[in-house]
Structure formats: structure tokens, C-alpha cells
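Only a single protein chain was left out; the remaining protein chains are all shown in position.
Naming follows writing order (A, B, C and D), and every chain is counted from residue 1.
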Amino acid sequence: MTRYLTRRLAHAALLLLAVSVFSFALLQLAPGDFFAPLKLNPQISARTVEGLRAQYGLDRPWPVRYGHWLRGVFHGDLGPSFAYNSPVAPLLAVRARNTLLLTGTAMLWAWLIAIPLGIVSAVRRGKWSDRAGGVVTSALLTIPDLVLFLAILLLAVRSGWFPTGGMVSTAFGELSGRGRAMDIAYHLFLPALALAIATLPALVRHIRSAMIEVLQAPFIRAARAHGISEYRVLLRYALPVAANPLISLFGFSVATMLSASLLVEVILSWPGIGPLLLEAILAKDVYVVLGTVMLSSVFLVLGNLVADLLLFAVDPRIRMES
Amino acid sequence: MTHRQKLVGALVLLAAFQFLILFAGFFAPYGFAAQDREQPFAAPTTVHFWDTQGHFHLRPFIVDSESSEARVYPVRFFVSGTPYKIAGIIPAQVHLFGVEQPGRIFLMGSDAYGRDQFSRFLFGGQSSMLAGLIAALLSVSIGILVGGIAGYYGGWVDELLMRGGELFLALPWLYLLFAVRAALPLHISQWEVFLLLVSVMGLIGWARPARLIRGVVLSAKQRNFVVAARGFGASDAYLLRRHVLPQTYGVLLTQMTLLIPQYVLAEVTLTFLGLGVGEPLPSWGTQLASLQQFYVLSSYWWMFLPALLLIPLFLVFYAAADALQEIHKTVAL
Amino acid sequence: LGAPTKARAGQASDDRMVLEGVPGHAGGRLVVALRSEPKTLNPVLAVDEPSREVIRCLSADLIHINRASLKTEPALAKSWNVSRDGRQYTLQLRRGLRFSDGAPFDADDVVFSFQVYLDEKIDSTQRDLLVVGGKPITVVKVDQYTVRFEMAQPYAAAGRLFDGVAILPRHLLEASYKGGGFSEAWNLSMAANQFAGLGPFRLKEYVPGQQVTLERNPYYWKADRAGNPLPYLGEVMFLFVPSEDAQVIRFQAGDTDALSRFSSENFAVLQKQQGTKGYHLDDLGPGLEYNFLFFNLNDLGAKNLPEIAKKQSWFQDLRFRQAVSAAIDRDGIVRLVYGGRATAIWDQVTPGNKLWVDDKIAHPKRSVERARELLQSAGYSWKNGALVDPRGKAVEFSILTSASNAQRTKIATIIQDDLSQLGITVQVVPLDFHAMVDRLQSSYNYEAAVMGLVSGDADPTSEMNVWLSNGETHLWHPNQAKPATPWESEMDGLMEKQLVTLDYAKRKQLYDRVQEIVAEELPVICLVSPNILVGAANRVGNFRPAILVPYALWNIDQLYVQ
Amino acid sequence: MRDCWARPVGDCLETLLAVKNLNVAYRSADGSTQVAVENASCEIGAGEVLGLMGESGCGKTSIALALLGLLGAEQAQVSGSIQFRGKELLTMGEREMREIRGSGISMVFQEPGIALNPVMRVREQVAEVIHAHKQMSWEKCQEEAQSALVRVGLPDTPRIFSAYPHQLSGGQRQRVTLAQALACEPALVIADEPTAAVDARSQQELLRLLQQLQREMGIAILMISHSAEVQARLADRLMVMERGRIVEQGRFEELYRRPSHPCTRAMLRAPMAADDAEELDFATVT
Partner (left out) sequence: MKVESNLNSGRTEPLLRVTGLSQQFVQRRTLSRSKFTVNAFSDVDLALFAGRTLALVGESGAGKSSLARCVALLDQPTAGKIELEGRDLLALGRKALIPIHGQIQMIFQDPTSAMNPSRSAGEIIAEPLVVQGEGTKAQRRERALHLMEQVGLDPRSEGKRPFEFSGGQRQRLAIARGLALGPRVLIFDEVLSNLDALNQSLILRLLADLQRSHSLAYLHVSHDLRLVSEFADDVALMCEGRIVEQQDARKLFESPKHSYTRDLLATVQSVDSILLERSA
């Protein structure tokens, strides 16, 4: 186990290195850099643009820049943001925290809703409730996330029950500690719900399909023969056996903690990494993108590691090869 | 109804849909690029059977109330109109229905350029269905291959492939899309650009299905019947093909039913990033993408119609996958 | 020696600037949404609009362009005079002013500021404006409240140069400037007390990803006609709302008090509820933005792009360009893309620019017939409905647009449809903006493009780089060593001349001719100018939007809330 | 149908389970049905052991499953009447049925390998059964489970308790299912080949255990086994099935001595009657 962990972590370090190299290369692939659009401004001269590029070392070949960046990383410096004239790491830190709050809540809700929903539709397979569930998931799949989020925002506005975005009210500063927590929770509700709803159909379908397979197994019949209550049969007997693909999905849930909420954050102006990243992507603020990529890779590695450990733990037949 | 019948039913429905799409030129009253600049965002035309006096007419008609005096245009069938090509080859110009110029029949309303949404929906299916299927198949088949091998052989093969998958998942592919788009020659047609982008997306989308499949395979290969089959001298390829991978059917089918809509709609996100299908090429993604504009969403309900039509389509996919899974029932032991 | 004078000047309230306008109530908070976060509060380094929007509230310039009249007016300089040759500007500064942290302001701050702006190592984007006739402006401190600027050549719109050049507090920034850390000075991670400016507000709090809050600057140097100190507002809060639609929705919900930069479609949506909700909308008519189509007229000899080079024989043919211009349905664009909230244009100066618009330019209606005639006269013909050039090659080309700009892509789509009626096959190629710039400016690997430019100022001097043949943004053929065509050479002459002419009427004549050349020779085929649309909550008083940036908040020192 | 119906032995025994005209027909994927049990009727008295024998595939397991209501409507069509302590089981609600399963009627499955949850430790699987019927804390259930496992002859080691089914031998797994079935002292145990996978010595021990439970606690047993020896040891009465029908029913000894139906004879006698097996006389071997 310890050996397995150390080996995985060593691989993870290698992986991160590879990710950084490839990402860096990819980022160079598309033409134009951060300062290119300035060239189209009639009031800014090419000399100034060149000067700015030189200031950030963009005039040097990318392997050199990469080496420079990598050296910085070992000192905890993720490079500069061109747009913000400031180091990337502190930019990311605050926003990453907000994003994690949002995605963490949303993932939790999504799983908590999806598991019973998936199980129920597996159990009531072919009945009207299952069919209705099918229609709803299909509908959710046809509605692009972006539209869904906008519709939810619209709902918030029209009903007036929910805040229309942001993470805190304008009066946040005047609130007590408890009040602040409540305020954040109040603002969190809608984006988290939106994100949960967007992730729901895939989860429900996977759970449903996995449960259907397991519910046919003879040991389920045997469990019922022993008079074990239905919900225990479903949760204790069937679910762990059906869990295999769900665990992989769960790993992804963890892995995408930083990136899953991009659109929600943009639409519902949640002060997470999303708007920053989107802007950085479009503006080619490469070190911000790179920083986010590296941070997400860490989550990816963690998510998959957790998934693998869970996989080994839940299904004793899988041998942990170490 | 048995599962086989269900499957056949679903496939027939799908085939019918494909037929509509394939012969879009015939079923659509207008070409997909035909603009009517006088009527952007026109609401769906109501087809009347009863006139104002309450008389019933067998031939339906529409009323154009936009122009100064309301004019009545009867709906005509098998009219000749914009030339098109059947299945992209045979030129023709007969349309199933239409109305006389300057009347316009918009069954599903018109879009920002005054183009017939119904026609665009039918034509859009050609690219979207193809794109969805190609991309989903690409992702899933690479996923099967990689996931199957990683799970089956385990050990360093697994480590290598899964770390490779993580690398793939971690990279900022958007830039590849940007780069591909930017590097393409100017004269490659929108259609090809679109297919290329979708294929790239399909190609890089394998990592997720691969991991799902690998997880299942890790457990599936330990089943007694796999061991038993090895006892007959079955090769690894055979075991994977006949015993191990079939156990991933459930996951695979679910992935497919999720990926097809996902890739069909991938354009919506692409459009958001400015990488969508180039105009005037129609696609479902672009039709839905217009919904992401607040004014469309809040003002023109008929812009939802394409989405509404897609729901049953995806349901049929869902039903087909469901039936397939039932037929292929693998009891988890 | 300076200190006592300054202290005395502090009481000299006569140097306060008094503004006309309805006196408002003091206090209250104005909430505005920004599309993205400000990146820096350093006026020297800011290149993006959100940063500038905030900086404008925090700082002041010497001479200001009044957004309502589009003319210059005194700001920190209470008066100025120009030497006879037009090369020397002597500015009298207001006395007794203080930065928002209470430190006094005088000529040293001005000299320091211009030193920074002009420093080559800092690469301020404003520097280019301050280089006149190839040489940077020089700044001399005459006395504590007088500074003199000298230019290498007479400069017609010199007064306008000072607009937007924020004066920096020397006492706060000199250390980092001298120490070499200026490029990171005043980024948003610094504490609020590190900032100070001469604007109506000062920084109160910045919450990353969420908002910037500004509070009233108690030392501000303007007052209303009743003698009340300005600004009225107690606080201004900029929320970061990354999507336009979300901004519109939040404005509609009453979360924000003012709205600008939104599409005509959203205008229509908001208009529907204008009566019931507490806001009103304004359509200010055409602004200064002009959208146009242009062809690649570069000399491609060195670039090895034979395909495009072959097509240039069409593009270089005036009749071809005229035909394209005649075939484009500008009214259709106005209606479909802007829902009628735009104006068709035939040259680069929009009707919104009242000072410079040339009424003599013809506005021919769209005519496909005329386009056909033009093409025919140029030797083109039609085969199976497709246009072929005199050599028998089918005419087809691609139009680049920026993928992130929905409107321009839409314009290109309409042009595509229009030209298909001439038998021309057009591909619309939306590209990521960076990739597009790369093609337009470096590789010249494009055939045609739809673009838009928006002048920062109504004055033609801001467009020198566009119309001079050696200009870097002389889009269709930038950086020419010598003018490629006679009309470009004429344009060069006109532009140079208007720059040094001080008389408005004469300048107007010169610039009218430039507009005529553009309309005749069609190096860029001008299409539309979108209207400036703004909205504000009814509770906001003194709201007087203008067509120059910032459209809504330019008089934020006078805004108040009921 | 030939009526082989016979009253249970001592009329003094109260009837625990009465099955009348039970029919089971499986539905197959192509929509056709296959009859597995036809008009079966029988009674089991409290504390009685009823043996059930019959050719492989004659419907024994199907009866057992039907008694517990484990054949879902989409899987099979079940009709007739099953009365347990006077209550009709076929029309009973799922909730009530669950009460009966495990504590009223419990079952030992024929193939323990597939009747155990592959991803749950065996102790927990037994504890689950106890937990379902007794108001006890989970820890207590686990302890009970442990003693239940030991009672059926599994070694008292944490290794066994914490093993997953695939880590046990066939015989060990069978004992686990037996432990599950006996854990809650049900009134009736349906034992489907409960000793098929254990060695002769263990088989004897297990049968002795069953016998003891039957005597001491009055547990009734429906013993499905093809082994005449097993039936001989436990069964009071024997019921013989052939192709879904009950062909003969009566006291074991009587049927053994005087089987009237050829099928009965074959089931009970065949190994003896087989030509060359006759030479072996186990009495002399022992």
C-alpha cells in the first residue's frame, strides 16, 4: 500500500512535468500572443508592443521560456500574468478556493441526488416513473449547459427568490460571522444547483445502467430471500457491486473540481477560476492558463488516485498490483 | 413487448429520422442559406384549414398578415423550388411542400437572418448527426481499446496508459482547436472544418471512457468464466473480445448515449468560444447556440423548437441502448 | 521652500473647478458591472478597458475632453496658452489640490508623470501618443504650478493629447519607478492605502473575482454651482459580471445602476420592461465605431502566397471593389445585425462625429445591377451563375472575422449572401482574434476581412496610423516604404498636413478630402456604425451619456442617487 | 393430474405451510413461457422435515423460490395458493413478505458461490440477515454472526470471518449460506442441497446440527436433496417430483421400502440397483 502510493506519487510528478511541457508547447501552437491585439490599435506603435513582449520574455524561443518557468515553479512562482502584471499563484489561490466551494457543493448534491434517482429508475425500470426520468434526462441532455444556466439565472431574476450572481451581497461587509456564512450559502445555492443539475443526467444514467446489471444477479435474490430490507439490499448489496464505473466517474468529479464550473461561474458571476481562465484563454495570458492547467492536473492525479484506491477497496476481486 | 422488438422499434424510428435528414432537400421547403431579410425572428407560421368564414379547406393555407393587406397562400405539395442535391449528388428541385412567392412558410419560425428554421433543422441534422456519431464512436472506440488493454494487462501497461490518459485529460486542448482552426487553409469548406474539429474533439475525448472501461475490466477479468475460458486456451485478444469487453457493454452504451448528444451539442460551447460551424452551414449546435443569447432565450420561444425535437431523438437513442443492454444482459457476479 | 506655499494654496478654494448642472444629493452608492476584472490600477500600464474604466474614476488629467461637447476643457490645468508656432504649451495648474491621500499636488507630479509615461523601458501604451513628429514631448517645470510642454512640430490637436494621461502621485510611485519595480506597482494585490490619485474617488476595497469598491475622495477639486463639493456619491462599486447577458439581467433586476456596451437585441429586451422597472434606456445614435470590409492589398512578393497573390488582381481592381460595395446590403446589416440601432456608412467618419463628418459623401443605395455592370465593364462574366474573371477563373474568396465578435461574423454572413447574388462564392472564416491579427499584421495570409475600429477620440489625429501609408494599422497594406498608389500618396499628404494645421476649418477641408478618397477608392468598404446604447436606473441623477468612452460614467463626479 | 395428496403424518402436527395447486411458468426472452411447476400441492407441519427429491431440472428450486415469493412477475408467472401460518403468501405485500423471509421461512441456496455477495465479507453478510430481523446493534449482530458461522462448522478464525466469498472454498461458502439461513431461527428452512459441497464428515455434522435445531426449536425443514442418505437421515416424509409435478408423497420409510412410482424408485434406489454398484456393501466397509 505504501509502496503503491509512493510509486503513484512518483508517477504523478513525472506526469505533471509532462503536462507542463506539452501544455507549454500547445500554448505556442496557436498563432499570436497576448500582446498581438495591441498591434491593431492605431494609437500603439509596434515598437511599444515589441517592448512589452520583450519585457515578458516573449521574444525568446519557447524552450528557454519553459526552462525559466520551470525554475520558477520550484521556487513556488508560477510565472507572471501579462494582464494582471502580477504573479499567477496568488491570483489563482483565492479564486481556486471559491471554485472548490462551488464545485464541492455541487458535486456533493449531484451525487446525493443522482444515487437515489438512478437506483429508483433502475428498480422501477420500464415503469412510468423511469420513463419520466428518461424524458427529463434526455431533455437535460438536449439543453446546452450554457442555456440551462442562463435559464436558471432568468428564473432567479423573475422570481426574485435568489440572488442574481456573485458570491456575497453588497452589504457583506456589515454582516456578522454567521450572517456572512448565511449570505455565502444563499449565493451558493443557485450556481451549485445549476451545476448539479448539469452533471446529473450522466450520473443518473450510469447509476441506472450499472444497477440494472447488478439487480439481476442471483445474490440479490438471495439477499431478498433472507428478508433484508429493500433499501439495504439496494444500498449495501447492489450499490457496492455496481459502484465500479461510478467510482471512476467519482474520480472524474474530483479531477474536474477546478474546471467543471467554468460556464456557471461566467454566467452567474461566481468569483471562481472560471472567468479568470476564460479570459486568460481568449487573451492568451499563457501563464495563467498554464497555472490553472497545472493545478487541475494535481486534482486530476488526486481524483484518479482516490478512484483507484476506492476501486481496490470496494471490489476485493481487483488485485492491487504493486 | 420484448427487448428485441423495442430495439427494432427504436432502430426503425432512427432510420426514419435519418431518412428525413438524408432527403432534407426534399422535405425542407427552402434551402438552408436562403435569407428573408424582411422577416428575422418570424414566429412559426400557422397552417390553417378553416378560413375566416369557418369554411373547411382540404388544402391547408397560410395567411401573410405582415404585408399591408392580408394575403392568403395555399400550401402546395411537390412544388419546385430551390435546387438541391439528393444525398449530395443527384440534383433536384422538387420540394414536398411550399407556398407561392412572396409568401413564406416557416413551420418552426425563422432565425436572425430570416432563414427557415425547419429547413435548417433538417439540413443541420446531416452535419450534426454525422459529427455526433463520428466523434462519439472515435472516443468510445479508442476508449475501449486503451481501457480494455490497460485493465486487462494491468501492471505497467495499465500505469502507462492511464498516466497517458491523464496527460490527455490535463492538456489545454482548446488551444489545439484554436491552432487547428487557425492553421487550416482558408479555402477548406466549412463542412470540412467542422468535421475536422469534431474529429479532433472525438480523438481527444477517449480518456474518460477509457478510464471507465478500464475500471470495469479490472474487475471483469477476474470473473470465473474468464478464467474458465482461459482454460480452453483462449488468447488474450479473444478473452478481451468475447468475455471481458462485453461486460463493459452497460457502461459503453451509457457512454455512447451520453456522448452523442454531448458531441452534437459540443458546437454550442465551440460557438461560445468562437469556434463553431461557419455560417451559413446549418447544424443543430448552432441552432441551439442562438439560445445562449439572452434576448433569444427570453423573447423567441420558437427558437426552443429544435431542442424540443432533439429530446425524442435522444430518447430513441436511449431506448435503443437500453434494449441493447437488456438483450446483452450480463449478470454481475 | 515649497511646503509653506503649498499649505497656503490649500486654502485657496477659488482654484476649485465649478461645474454647471443640477445639484444632487450627497451620499449613496452607485453599482456598475464590469465585463471583467480590472487588471491593474496603474494608469501607465493599463491596456484593457475595465482597468481604464476604474482608473478614470481614480485619476484626473491636465486637459480633458468634455464628452458632451467633444471639446477640450480645463481640468488640473486651469488654463493654458499655445505659442505662436504651435509647438509650446504652457499650462497653469490649479493650486492647492491634494491627492486622495491628502498629499499636495504640484508641477513635480506632472513632470514625474510624463517622465514615466515617456520612459522607453516602461513601454507605456500612452507613450506613442506623446511622441509628436517622431520625438517625445518634453516637459519643463516653469514654477511650482506651471509646466511647459514642447513638441518637435506643431500639433493640431495638442490639447486633446492630455486627455486620459492620468497624473501620478510622485510621493507614492517614485520609489518603485527608481527601484525598477514599476511594472508591478499598483497592481491589485496592493493595499488600498498604497494608492492615491486626483480623481473623484479612491480605492476602498478590492475582492478578487468579485468587486472593486471606491469611496468618495474628500480632496476632490470640483464643486457644483451651489458650492457643494463633488462628487456626490459616497461609493462606487464595480461588480465583475463576466457575461453580457448576465449584466443585462442584473441590470434589469435592479442590481446595477448603469449599463453600457450591450447589444441592440438586449436593448430591445430591456426596452419591453422599461416602463415597469425602475430604469430607462438611451439610444445615443451612431458612435465613433466603424465597421468595414477590406481586401488584402499587400505586396505579397516575399510572402510566397501564390493563391492569394493571384486573387489580388481582383482586389486591386477598383471596379471590383466598387461592385462589392454596391452589392452589399448595408440596410440589411443595420436591420439584421443591429435591429435598426446602427447607421449605414460609406466612409470612416460616422454621423456621430458631428465635428468631422463630411456631408458631401454620396450614400448610394444598394444595387446589384450596378455591381453587375461594374464587373462586366471590368471584363468579368458569368458561367452557370458563377462569376468568372477575364482569365476564366471563378471568383471566390474568404472573409476573416474575429470569432469572438458575433456581430462582425453576422455582417460577414450577410455579405456572403449578398455576394452570392453576384455569383461570388465567399467563405466566412471566423478565427480566434489572435490568429486573425497574426494573419492581418504578420503573415498577410488572408484575402479579405471584416473589422471595426473605434477611435478613442473624435479627432482625426488619433487615426494617423490608419491612413498614412507607412502606418502600422494601414490595414490593407501596412508599413509601406513609399505609397503604393497615387491616392495613398495624396492621403499621406492630406493627413500630414491636417496634423500641423491649427485652424479647424482648414483641417476639416483636408480631412473631408481623405474621406472622399476612402469613399471613392474603397481601400476599406465602410459598412455600419452601431449606435451607442446605454441604460441607467431612474434613481441615478445627472445621467448624461455620451458617444465617447466611457459612455455612461464620464461625469461620475456629478452623478448622484436619489 | 394424478392426485398423490396425502395428509401429513401425525395429524397432531399443526400445519405450518400449505401449498395448493402451485404453478410456476418461466417467461423467456422470446416471449414464450416454460412450465416448471404444475399443480403442486403439499403441506408441511411445524417441526416436520419434508424431503423433496426429483430428477435434475424437475422444478424443486422453482417451488422453493415460489414459496418465498422470489420469482418476480417479469421473470415468471406464479399461481395457486401458498399459506404460511394461515396467511396467503402469493398476494401478500412486499413489506409483510420481507418479515416472513429469513425469520419465518429461510432458504439455503443451491449454489452458494452465486448466492453470496462477492464484495461483502462473509461475517457481514450473516450479520446483515440478523440485523434485518433482530433489534440489535451492528456490533452485536457481527458477534452473533460469528457464532452462527462457528456453529455451522467454520473454523473460528478472523481470517474466515473477514474473508470475501471468493476467498473461501466451496464447502466453506456453503456453510456461510447455511449460517445465514439458520441465523434467525426461522420456522421453516428450505434447504436446497445444503450439504452438496461438503465432505462426508462435515455433512454428517451439519445434518446433526439441523436435526438438533429441528428437535430443540421445532424448526420445520423442506429438504431438497438428491442423496437418499441425507433424506434418510432427516426426512419424516418424502415428496418426489417429476417434470414439474409431484408424483408421490408419503412417509420416507414407506416410500423407500415400497416405492410405487418408478421415479421414486429411481431416485432412492438407483445407485444400489445399478448393476456393478451392488457388490459394494458399505456396511462391511465400515
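Quick note on the criterion: contacts are C-beta pairs under 8 Å (C-beta built on N, C-alpha and C of every residue); 3 or more make two chains touch, one makes a residue touch a chain.
Keep in mind that what you see is a predicted model, and the values were worked out from it rather than measured.
Peer 1: With the full complex in mind, choose from D:G31, D:G57 or D:G72 the residue touching the hidden chain.
Peer 2: For the chain that is not drawn, the touching residue is D:G57.
Peer 1: Looking at the whole complex, which of A:F35, A:W69, A:W109 or A:F312 touches the chain that is not displayed?
Peer 2: For the chain that is not drawn, the touching residue is A:F312.
Peer 1: When the complex is taken as a whole, what residues of chain B touch the one chain not shown?
Peer 2: 223-225, 227-236, 238, 242-243, 246, 328-331, 333
Peer 1: In the complete complex, the non-displayed chain touches which residues of chain D?
Peer 2: 26, 28-29, 53-57, 59-62, 110-111, 113-114, 155, 158-159, 162-163, 167-172, 175, 192-193, 196-204, 226-229, 232-233, 253, 256, 266-268, 270-271, 274, 276-277, 280-283, 285-286
The definition used in the following text is that only the chains that are shown with their structure count from here on.
Peer 1: Count the touching C-beta pairs: is A-B or B-C ahead?
Peer 2: A-B
Peer 1: Using the average of all C-alpha atoms in each chain as its centre, how far is it in Å between chain B and chain C?
Peer 2: For chain B versus chain C, the centre distance works out to 43 Å.
Peer 1: Just the number, please: Cα centre separation of chain A and chain C in whole Å.
Peer 2: Roughly 38 Å separates the two chain centres.
Peer 1: Touching at least two other chains at once: which residues of chain D meet that condition?
Peer 2: Correct list: 114, 118.
Peer 1: On chain C, where are the residues touching two or more other chains?
Peer 2: 245, 249, 404, 432, 435, 438
Peer 1: What residues of chain D sit close enough to touch chain B in their complex?
Peer 2: Residues 29-31, 114, 118.
Peer 1: Going by the contact rule at the top, pick out the chain A residues touching chain D in the complex.
Peer 2: 217-219, 221-230, 232, 236-237, 240-241, 314-317
Peer 1: Looking at the complex, which residues from chain A come into contact with chain B?
Peer 2: My answer: residues 11, 14-15, 18-19, 22-23, 26-27, 29-31, 134-135, 137-139, 141-147, 150-151, 154, 201-202, 205-206, 209-210, 212-214, 216-219, 241-242, 244-245, 247-249, 251-252, 255, 263, 281-282, 289, 293, 296-297, 300-301, 304, 307, 311, 315, 317-319, 321.
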